[in-house]
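Structure first, commentary second.
All protein chains but one are shown in place.
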Amino acid sequence: MRILLMGHPNVGKSAVFNRLTGARVTESNYPGTTVDYTKGRVRIEGDSFEIIDVPGAFSLEPKDKAEEVAVKMLEENKEAVAICVIDASKMERGLYLALQVIEKGYPVVIALNMWDVAQDKNIEIDVKELEDILTVPVVPVTAISGEGIRELALRIKEASLVKIEKIIEKAGN
Amino acid sequence: MLDVEQRWELIDKIAKRTIKFGKYRHTLQDAIAEITVKPLTGIPIAIAVLYGFWAFFVAFARFSTDGFLVKLFDMHWLPWLQEVFPAGKESWLYYIFVGDPLAENCFEAFGMLTSGLFVVIGVVLPAIVAFYLVLIVLEDSGYLPRLAVLIDTVLHKIGLHGYAIVPSILSLGCNVPACTACRILETKKQRFIMRTILAIFIPCGAQLGIMLKVIPETVGWVILYLLAGYFILGFILSRIVPGESPELLLDIPSYQRPTFSNVGRKLWVRTSSFFTTAIPFVLLGVIIINVLHLTGVIDWLATGLGPLLSGWFGVPKETVGALIVAFLRKDLAVAQLSAIEMTKYQMVTSVVLVSIYFPCIATFVMLLKEGGVKGFLGSLAALVATVFLYGGLLHLIWILLGVA
Partner (left out) sequence: MKNKFASVYFSVFGLIVLGLGIAELIIGIAGKSFTWSILEISGGLLLWKGIILFFAGFFYLSSVKNLSEIHQLAKNVMASVMLWTIAGMQIFAIITESIPGGEEGWINTWEGFLSAYSPPYIPALILLPFSLVTVYYVYAREK
């Protein structure tokens, strides 16, 4: 199984990637482009998975080369699980991409990164409620200190396919 | 598929139900936790913590060893033993148990009941207690896992990850529990690298204690040289050993005040388990080396290996005796070096050689136990190559500096 790490630029995606992967991270160039991406392995409860740090993208309607690569990578890995890294203090923007990935039919785990920064800004997110609506695992993470990373990894296996209609229905009530 | 508008509408609904403002207040503790892991502020703080660690260790060791235990052993125990030991001063029994009849201190007498006991109780005990005390406090307060995250990136370069700091620091106390602690690493490869580099390059608490006594001015440089070796060998091994080096996913607890009873209990468990494994080996080591001396084996080896030692490493051939003792207990070996006449630079080389040369027999057994035959032989091969190259390199440095 492959894990794709998706998210906007500057949401600490690489920090999450570094916390999850060990040594032996390889950086390569996506064929035919100038876009680089990194690939590593993560070991969760004895099983080893490949994890790809997908280039930062705001949405899946590509507007630049990096976003094009992100979309292509998603399409090339139909069986992958996606970790959507979201800046917790700007959750709405990040959710946009996460919803798109869910709609495309990928199992998703959401990492609410920079949780400490959100707390500084006195933003409080009801994680339970969010999980309930989205029906995917949502984990608060502070990648820089490593807080929450373990839980994020352990909950990857809980990711499952969700119908967008179901989310709409739940959000409606 | 939703269109853009529908999607934003949905996000709006979700956000309304899950995001609230202005409830949470950052506490001082949270803010401190934050700055201890950010590299810019975290590294200076880590330096201060490690400085405190080392300063405490030195002060404590001086207080108990130099302040009281040296006096106890040299002025009371040694003269008393030399007087009342039943066998004659010329007998081999006297040589094995009391050592040199003319010795005025326990450090140089080299009998099982003199040097052996002195090293165990006089030098190693205080070092180990001081060492574990600080380590346990750091562990229980929650600082250690944060330190691990902080240096994660550096240790990735040698195929390990931040938590390798625990066996590494533990190894500064004793390599034996450190070998066991390598189990926290994820893969065979990581455990192998960790065990090998710590067995070779990290001096144990006992050695540190003796180093402070034998080469007080240069101990800092020696440790720096060993530390460099730790990274170089780790870097090489991580490139040539097959296998994966994944990240260890850590739980980061919040900071808390360590409790007295917890620290006390852990300190007792670790110190006592160290002693039940260490004491027999030290005493046995002294006996074996004294027997080898008596039977002339050491002289024979010294003549045979002499050219290698003086030619390649540039140290006196008498050092071979210490190198053999080093197989049993490194601390004793360093102590023995102090009795051999040599220059300051030769002394540094010898101390480094003893440190990186075979680990003590207890660690040896642990390498075999934890790594299996294959891992054990791998560590051994790395060790032999390292001793020759790294020891020779030091000699080369002295030649280049013009002091050899």
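Labels A and B are assigned to the chains in the order they are written; within every chain, residues are numbered from 1.
The definition used in the following text is that contacts are C-beta pairs under 8 Å (C-beta built on N, C-alpha and C of every residue); 3 or more make two chains touch, one makes a residue touch a chain.
From a predicted model like this one, the values you see are computed outputs, not experimental measurements.
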- Note on the structure: Of the chains on display, those the missing one touches are B
- Item | Option touching the unshown chain, where B:2, B:15 or B:49 are the choices | B:49
- Query: Of the listed residues B:31, B:93, B:294 or B:308, which contacts the missing chain in the full complex?
  - Reply: B:31
- Among B:6, B:41 or B:153, choose the residue that contacts the chain missing from this document, as touch is defined above. B:41
- Item | Touching residues on chain B - with respect to the absent chain | 26-28, 30-32, 34-36, 41, 44-45, 47-49, 51-52, 54-56, 58-60, 62-63, 66-68, 71
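Note that in this section only the chains that are shown with their structure count from here on.
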- What whole-Å value do you get for the distance between chain A and chain B if each is reduced to the mean of its CA atoms? 41
- Message: List the residues on chain A that touch chain B in their complex, please.
- Response: 18-25, 41-44, 48, 91-92, 95-96, 99-100, 103, 116, 119-120, 122-127, 129-130, 133-134, 144-147, 149-150, 153-154, 164, 167-168, 171-172
- Note on the structure: Per the touch rule, the chain B residues reaching chain A in their complex are 1-2, 7-8, 10-15, 17-26, 30, 33-34, 37-38, 145-146, 149, 152-153, 156-161, 186-187, 190, 238, 244-252
